[in-house]
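Structure provided below as structure tokens; questions to follow.
The complex is shown incomplete by one protein chain, all other protein chains being positioned as in the whole.
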Amino acid sequence: MTMTMDTKEIILDVKNLNTSFVSDGKEVRIVKDVSFQVKRAKTLAVVGESGCGKSVTMNSVMRFLGKNSRIKADNIQFNEWKDGAVVEHHLEKIENNNDIKLRKLRGPGMSMVFQDPMSSLNPVYKVGDQVAEGLREHTGMSKAEARTKVLELFKQLGIPDPESRIDNYPHQFSGGMKQRVVIAIAMICNPDLIICDEPTTALDVTIQAQIMDLLKKLQLVFGKSIILITHNMGLVAEMADEVCVMYMGRVVEFGSRKAIFDETMHPYTKALLRSVPVLGLADGQKLETIPGITPNPADLKGGCEFADRCTHCMEACRKQEIPSFEVSEGHMVRCLLFEKKGRAV
Amino acid sequence: MSETTVSLKEQSKKSSSSLFRKNVRKFMNNKLAIIGLLVVVLMTAACIIGAVAGLDYASPDLRALKELPGGDHIFGTDTIGRDLFSRVLYGGCYSIFIGVFCAVMSSVIGAVLGAVAGYMGGKTDAFIVRLSELFQAFPQLVLVMMLVAISQKRGLGNLLVIFVITGWMTTFRMVRNEFLSLKGETYIKVCEAFGMGSGKIMFGQILPNVVSPIIVSTTTNVAFFILQEAALSFIGLGVADSTPTWGNILNAAKSISVVTNQWWIWLFPGLAITLFVLAINFLGDGLRDVLDAKQQ
Partner (left out) sequence: MFKYIVKKILMMIPMLLVISFLVYYGLQLTGVDPINFMVSPETLSANADNVEALRESLGLNDPMIVQYFRWLGNCLRGDLGYSFDGTSIGSIIATRLPYTIELAGYSLFISAIIGIGIGIISAIRQNGIIDYVGRVLAVLGQAVPQFLVGIILIQIFAVKLGWFPSANRVSPDAQSVVADAFFHLFLPVLTLTIGMVAVLMRYARNTMLDVLNSDYIKTARSKGIPEWKVYIKHAFRNAMKPVLVILVFRIPMLVGGSVVIESVFSYPGIGLTMTNAITSGDYPIVLVTTLIIAAVMLICSFMVDVLNALLDPRVRLGE
């Protein structure tokens, strides 16, 4: 990893992000020393089981966490592309969750698509007004101008009959259509980066495919950077340029899609890939599961978090925090098995 | 086969006992709830001991009318010279009994009607819902007053019956809603498919899901009925004057001269009610934190 960052190429750089929650007077670490980079106009997929901290990581970047959260990071740098030049924003230095600097970025800089479209829309306002709200906030557009923009976007997003649907309330939309509206809210201010937090988990399989196609199209046509949070390895294979595998609040493996799928290193990533159902599974070949359950973050002792479920676990694994090793250009693995092969970062 | 069932049962027993222990621990951590429980237990015990010891609450001491607290009478005496301390203890027995009895009975009635209405649906449901709406068309106090007017007797039994038949609607609504949403669950369909009787499904399979909120609402209802009795007795429509409930003792404070000159006559019973109701509410909140799955 080079020390000087190409701010044109890298849109988001996160270094050693730590997020913890205070409950009953105890502080529980949920995200530990997480570092990753998102390249401009590329898709980064963040994968892991539920509860591995992938959502919390992104909510820490966007600063959507409640008052009982503590966020610390060496660097959360967002490089906005504005009028042909790069503007650097250092989000880790902003104290207040709703600081004006942050607010100015939410919408025009980066935005988020949430998991459950059913509950992400305000039930008492018309969808058109909800989409227009952000646009009018950031541009000061008139109601009529904003409406034209929203209509245009609705058409691009494939919402049928936009002229009448724009005045409907959320409850009059199906799940897939609601998610399109949520995407429209995220898209309306033309952000550089869209964070999609399991955008299809709550939807039917056929609708899932439509929404994913839509996101892919948005990326290709408009050159958006996307962070896709998911636990679906199939989606990762289809969508991602780079992959970040998380386990119990740590990035255990990070690399290009090719590196992750073809040169899988970390035992956890291997296990994860083995547990994906593949069409045409050979006779007698069994779909594997990862033994054991994810531990409770409050009960973790030192050492590798995966140690108890790992088939390669060594004595040393339980004794220390495991550093990350760069095994090849841009391919990082947090596992002692690769101590010799790569250099620690 | 039978072995596995046994071990499964054992397992569920183990896990439920550990859940129970966890809940107890959670409850013990809630200081307010513990204080509430202690106050409730201590006050109830004091009242019962006072009553069992046979304190004299009824005979007036004509030499000591409206006596200030202290000396022979630690809470003082009332307008006709009766010892207030023993009256407050006796009154506690009656008031607490009224609160507990009515809360438990109205919960039972509400739960049974709610279960029947929610599970049976159709005409039965419509009828019971109408009935509950009819009861709710009155402020409860006014309904109670009307029934007092109709029954014309101001006995304890009468009051208990009136409180119970006017107090079941909240539990009813809660239980019915739960039944409506659980009726469609697969496990209920499975029970039906196995030919389980509807009584068994209602009370053995669905009702346990609502037991926790029922316990919580019963606890807080104890406080509600105690306050209700006090209000009713205060305006002179509660239990007959000869029975010393907390409300009846406070009835003396309807006279402005008592309010002005004999503060102890209304302050001690008033404090007793407030303290007990406060303790019950803390206890109820603590139980809700422990039992309400939605908050966990």
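We just call them A and B in the order they show up, numbering each chain from 1.
What we mean here is this: a residue touches a chain if its C-beta (ideal position, glycine included) is under 8 Å from a C-beta of that chain, and two chains touch if they have at least 3 such contacts.
Note that this is a predicted model, so its numbers are computed, not measured.
Asker: If the hidden chain were put back, which of B:Tyr119, B:Trp168, B:Phe225 or B:Trp266 would touch it?
Answerer: Hidden-chain contact among the options goes to B:Trp266.
Asker: Given that one chain is not shown, which residue among B:Leu156, B:Met196 or B:Leu278 touches it?
Answerer: Looking across B:Leu156, B:Met196 or B:Leu278, the contact with the absent chain belongs to B:Leu278.
Asker: Determine which one of A:Asp116, A:Glu145, A:Glu238 or A:Glu339 touches the chain that has been left out.
Answerer: Within the whole complex, the residue contacting the unshown chain is A:Asp116.
Asker: When the complex is taken as a whole, what residues of chain B touch the one chain not shown?
Answerer: Residues 133-134, 136-142, 145-152, 223, 227, 230-231, 234-237, 250, 253-254, 256, 259-260, 263, 266, 270, 273-274, 277-278, 281-282 of chain B touch the chain absent from view.
Asker: With the missing chain put back, which residues of chain A would touch it? List them for me.
Answerer: Chain A touches the missing chain through residues 62, 64, 67, 98, 102-108, 111-112, 114, 116, 119-124, 130, 133-134, 137-138, 169, 171-172, 182, 185-186, 189.
Here is the rule we go by: only the chains that are shown with their structure count from here on.
Asker: With chain centres defined as C-alpha means, what is the inter-centre distance between chain A and chain B in Å?
Answerer: The separation of the two C-alpha centroids amounts to 51 Å.
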